[in-house]
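Shown next, in structure tokens, is the structure this report addresses.
For this view, one protein chain was removed and the others were kept in their places.
Letters A and B mark the chains in the order given here, with residues in each chain numbered from 1 onward.
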Amino acid sequence: MAAGATQVEHGHEHPEGVFHQFENIDQQNESYIVGMWTFLVTEVMFFGPLFLAYILYRWQFQEYFWRTHKLLNIWLGGANTLILLFSSFTMAMGVHFAMKKDSRRQIAFLGITALCGVAFLVIKLAFEWPSKFAHHLYPGPNFAWPPHDGYDQATLALLRDVPSGAAEMFFSLYFGITGLHGIHVLVGVLCIGTIIVMKFLKFPQVEPYIPTEMVGLYWHFVDLVWIFLYPLFYLMPR
Amino acid sequence: MLSLHLAQFNLPFQPEQASEFAKPYDDLFWATTGLTVFFTLVVVAMLTVFCIRYRHGRKADRSNQLTSHMMLEATWTVVPFVLGVFMFFWAAKLFVDQRVPPKDAMELYVIGKQWMWHIQHPNGVRENQQMHVPTGKPIKLIMISQDVIHSFFIPAFRIKQDVIPGRYTVQWFTATKPGKYAIFCAEYCGAKHSEMGGYVYVLSPAEYRAWLATGGEKVVAAKQTPVEIGKELWDRYRCQTCHVETDTVYGPSVHGLVGKTRKFTDGSSAVADREYIREAILDPYKRLNEGYGKTMPEYKGELNEEQVLALYEYIRSLGAPPTPSAPTVASASKSGSGGNL
Partner (left out) sequence: MSATVVGKAEVERPEPGPNYLTNGQTIASWLLTKDHKRIAMLYLISISVFFAIGGFAASLIRAELISPRGVMLESETYNRVFSLHGIVMVFFFLVPSIPATLGNFLVPMMVGARDLAFPRLNLLSWYIYVAGGILMILAMCMGGVDTGWTFYTPYSSLYSNSQVTLAVFAAFLAGFSSIFTGVNFIVTIHRMRAPGMTWFRLPLFVWAHYATSVIIILGTPVVAITLLMLFGERVLKLGFFSPELGGDPVLFQHLFWFYSHPAVYIMILPGMGVISELITCFSRRRIFGYEFVAFSTLAIAGLGFLVWGHHLFVSGQSMYQGMVFSIITFLVGVPSAIKVFNWATTIYKGSVRLQTPMLYALGFIGLFLIGGLTGLYLASMATDIMLTDTYFVVAHFHFVMVGGAVMAMMGGLHFWWPKITGRMYPDNWGKLSAAIIFIGFNLTFLPQFVVGYLGMPRRYHYYFLWPEFQPYHLLSTAGATVLAVGYLLPVCYLMWSLKYGKKAGDNPWGAKGLEWQTSSPPPTENFPVVPVVTEEAYNYDPELAEKEETLADKLEHGLEAKEDEK
């Protein structure tokens, strides 16, 4: 017998649906959840430096950032916030029904969540961002500052004194962070879509709620990032 | 010492000691070396002795196996820790000495650009790729880059500091030994990074004065002091159109500006120093003076760092404005830029 270890009759078969490297379904489920949490840690570190850059440059340009932020549409941003908050609720419901193995309700709630994600992206990409592009308010060689139209006179007057460097930095950060966040929302929508499709095709799964729970964790994280973004960019106090 | 013996073979082991920093620096360096050698020998001895003594096949006492011993662990935790803290304080103190220039230091401007160094003396003498300095006097280098990050490094003085764009950095030294020593650029800056070196010539004070007066060979003869150059630029760019002795609706006065506090449109304020004045010339809208709009042209790309420094010197030479009604300043420019030694 090998020193330091005794034999345990386990054989080579394992329960159906459990992947070959795992001993039992519990180990498999736990592993996937721990894996997703670990991945979310990397996501925190990924967004972190952008938030740090935001803090540093806002500290440098306090007044000018406040004036520039007035160009953002707090109503559209607010709508997006409500949409994402609601979608987190529907996502949680989706996970709940997945655990109860209620496929129909699971698919329904996941579907609503995905639709919310799409709505978020539509508002951002079809309404918010194009208005910025139309006024050449994106950073780069074509940045046009100060804006001459498209906003009310009071705002325009305020913006005249803002140095273009400060405004461009604001928009660099704005597009950078919300763009990265938008990509994450898109990825989330695609993952939810994949789960729905797999359910329709009746992919055999022993514990089907695990993928849903994993995507749920990811979705809540993406929502959380937005909860930070919205006040920092749209609701900046003076 | 060992280095002297080896120097006989023309194989130098340490650079010349040509500044007041060099000896304290080398003391710390060789102390660290002693520590390094000592611990290396200790560990190598342990490994050698144990590997030989306990080699498979050799009779030795292998009973009473020990796999933990708190005192031993404590010792080799605490001793390195204590040594480290001690070295930290020694080195930090030396660092602070090296980074805080004395108030009466003579100022020299150093501008780095791809791929050469411009040095400017207070009386206007300009040099490229070389620097003449006197012994015995603290010299403060005020440095900035025209483009990418460089680093101004003189091994014989044991000094080095990165030279960055957009911001002035400072280092200082007091040269002690006449001679010719190497200057290097020590931060990779592109194709000719390794050709961006030169020499610093340390002269006795008398020799230095003589050199300065005649402008030396291979240097741009000092036809003008920085103040004069600054005035010329001032006139050429017609700054007096908006900046006169008192504040007007076109522009604030720059008389007695150095040391004065300016208030900006975003509510913040700053004391007008070299950094601020540079920014105000190159990028005036970054912090706009309260009460003014965007009327001043931006000189970024139009004036280089040398010219900015000359304008600063000129502005510094403009004392408090003559009329009492104009804002006065507490610390008028006393240390004029006449380049007096």
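Just so we're on the same page, a contact is a pair of C-beta atoms (placed from the backbone, for glycine too) under 8 Å apart; a residue touches a chain by one contact, two chains touch by 3 or more.
Since we're looking at a predicted model, the values are computed, not measured.
Peer 1: Of B:Gln120, B:Thr135 or B:Ser151, which one is in contact with the hidden chain?
Peer 2: Within the whole complex, the residue contacting the unshown chain is B:Ser151.
Peer 1: So one chain is hidden, and I want to know which residue out of A:Glu43, A:Glu63 or A:Glu128 touches that hidden chain in the complete assembly.
Peer 2: A:Glu43
Peer 1: Which residues does chain A use to touch the chain missing from this display?
Peer 2: Interface with the chain not displayed, on the chain A side: 1-12, 20-23, 27, 30-31, 34-35, 38-39, 41-43, 45-50, 52-53, 56, 139-141, 165-166, 168-169, 172, 176.
Peer 1: Provide the residue numbers of chain B that touch the chain removed from this figure.
Peer 2: 10-15, 25, 28-29, 32, 35-36, 39-40, 43-44, 46-47, 50-51, 54-57, 60-69, 72-73, 76-77, 80-81, 84-85, 87-88, 90-96, 98-99, 114, 147-149, 151, 153, 155-156, 158-162, 164-167, 169, 182, 184-195, 197-198, 300
As a convention for this text, only the chains that are shown with their structure count from here on.
Peer 1: From the C-alpha centre of chain A to that of chain B, how far is it in Å?
Peer 2: Chain A and chain B have C-alpha centres separated by 46 Å.
Peer 1: Which of the residues in chain A come into contact with chain B in the complex?
Peer 2: Touch residues, chain A against chain B: 61-64, 160-161, 163-166.
Peer 1: Which residues, counting only chain B, touch chain A once they are in their complex?
Peer 2: On the chain B side, the touching residues are 265-268, 283, 285-288, 293-294.
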